[in-house]
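I have a structure I would like to understand better, so I am pasting it below and will then ask my questions one at a time.
Only one protein chain is missing from this complex, and each of the others stays in its spot.
Order of writing sets the chain letters: A and B. Residues in each chain are counted from 1.
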Amino acid sequence: MKEFLDMGGYAVFVWPAFLITALVLGANVVAARRREAAVLADLRRRRAADRSRS
Amino acid sequence: MALASPAHAFILQVRRDLRLAARRWGEAGNPLVFFIIVITLFPLALGAEHALLQRFAPGVLWVAALLAMLLAQESVFRSDYEDGSLEQLALSPQPLSILVLAKVAAHWLLTGVPLVLLAPLAAYALYLPAEATPTLMLGLALGTLLLSLLGAIGAALTVGLHRGGVLLAILILPLAVPTLLLGTQATDMAATGLDPQGPIYWLCALLALAASLAPFGAAAALRIHLE
Partner (left out) sequence: MWTWLHRLASPPHFYRAAGQLTPWFGWSAGILIALGLYGGLVWAPPDNEMGDGFRIIYVHVPSAWMSLCTYTIMAVSAAIGLIWRIKLAHAVAASTAVPGASFTFLALVTGSIWGKPMWGTWWVWDARLTSELVLLFLFLGYLALRAAFDDTDRADRASAVLAIVGVINVPVIHYSVQWWATLHQGPTVTRLAAPAIDTRMLLPLLAMALGFTLYFAALLMLRVRAEVLERERRSRWVQELADGSMA
């Protein structure tokens, strides 16, 4: 296990590369999901405001 | 009155643009002054050592020319856009791409050609070997024309936009990379006594591609702003 994590001495290069990839790809998904939710939430808020006004 | 042929319309448009530009002589000088200033910055920044400047001369000359051309690109459609003539051009029965090509040609005559003529002076100041100067001028003639065509697309996309000038540069500089690489390589080869045919022919090929496609792209981009 330790050998695996050590990556033949290249650990300080290999793991950050994989980590930053996971981060960026993950962030994209999170951002996309959030945006859809935000648009829907904003819409519902406006609809509710329109209804209470009329 | 019979409809003018596209070729005739082209010539008329070029003449009109040149005549209008003649009323404001001073403006044509700005890109040239900018070019010289940028050239001057490099020895100041790098030191005046002969060998160093000579080695960097092709690159410095081309980067300075590139930046000067980009600076000038913003004006190719701006004044016509502001006074409404651009709309008239778009509404005319002539193909907009032909008129755009005419405007680019006139603009190049006013910005690119003076740059090419001024280049030997700048080349001398950077200690470029004299045998490279003809290649430099030929390369710049082709390169500045290429940049005018590419720049026209950028100008058409950003005409009337707030801070359009910087955006234009951001859009066009990546596209100008091949021109820069080919031009500097040609000049470098000439400076070391090699035959620069290869890169020069490639510049011609790229120019042919740009001349045939860029006017349509610029025309399409202009129509977006005019609707």
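Following the convention adopted for this analysis, contacts are C-beta pairs under 8 Å (C-beta built on N, C-alpha and C of every residue); 3 or more make two chains touch, one makes a residue touch a chain.
The structure displayed is predicted, hence computed values, not measured ones.
Screening B:Ala106, B:Ala141, B:Leu157 or B:Leu207 for touch with the missing chain picks out B:Leu157. Screening B:Leu46, B:Leu121 or B:Leu213 for touch with the missing chain picks out B:Leu213.
For chain A, the residues touching the absent chain in the complete assembly are 4, 7-10, 13-14, 16-18, 20-21, 24-25, 28-29, 31-33, 35-36, 39-40, 43-44, 47. In the full complex, chain B touches the hidden chain at residues 153, 157-158, 161-164, 167, 170-171, 173-175, 177-178, 181-182, 185, 206, 213, 217, 220-221, 224-225, 227.
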